[in-house]
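Removed: one protein chain of the complex. Kept in place: all other protein chains.
The block that comes next holds subunit A.
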Amino acid sequence: MSIQEIQEEIVDEFSMFDDWMQRYEYMIELGKSLPLIEDKYKTDDNIIKGCQSKVWVHAEMKNDQIAFTADSDAIITKGIIAILIRAFSNQHPQDIIDADTKFIDEIGLKEHLSPTRANGLVSMIKQLKLYAVAYQTQLN
C-alpha cells in the first residue's frame, strides 16, 4: 500500500470512534503493535528532541525501503509514534519525503494533544523525514 492509502485507512479506523476516550484507547492499542526498537539502539542519540516523554527511533534500509522501529516510555506517545511508523515504514525514502501529513489533523490527533505533545508530534514527523532524506542521499 502507498503512504496515501495507509493514511486513508488510519483515518477510516479513527472515524469509527465518537469520543476522545475511545480514540485514546485505540491509540494505546496501536502502541502495542509498534515494531519495537532493539535495545542497543535505545541511545541518547536516537531520542527525538522536543518530546517531553522519551521517544527513540531507529531506521534501516532494506531493498530501497526504510523500516522504522521505535519505542517510548509513555504509552500514549507510543501510540502516536506507532501511527506515524505504520504510515511511513517500508516505503521508499523519496515517497516519505514527499508525503503530506494532513491525516494527523483528519484523525483529530493534534487537537487531543497538549501543545507540548503536539510539538513532539511535529518533531517525530521531522525526524522520520530526516531519516528519509539521509537514505535518499545514499541512493542518489
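Things worth noting here:
Convention: a residue touches a chain if its C-beta (ideal position, glycine included) is under 8 Å from a C-beta of that chain, and two chains touch if they have at least 3 such contacts; residues count from 1.
To be clear about the criterion, contacts and distances are computed from a predicted model.
According to its UniProt record, the chain left out of view corresponds to "Probable cysteine desulfurase" among "Glycine--tRNA ligase beta subunit", "ABC transporter permease subunit", "Branched-chain amino acid transport system substrate-binding protein" or "Probable cysteine desulfurase". Listed for subunit A, the residues touching the missing chain in the whole complex are 20-21, 24-25, 28, 52-54, 73-77, 112-114, 116-117.
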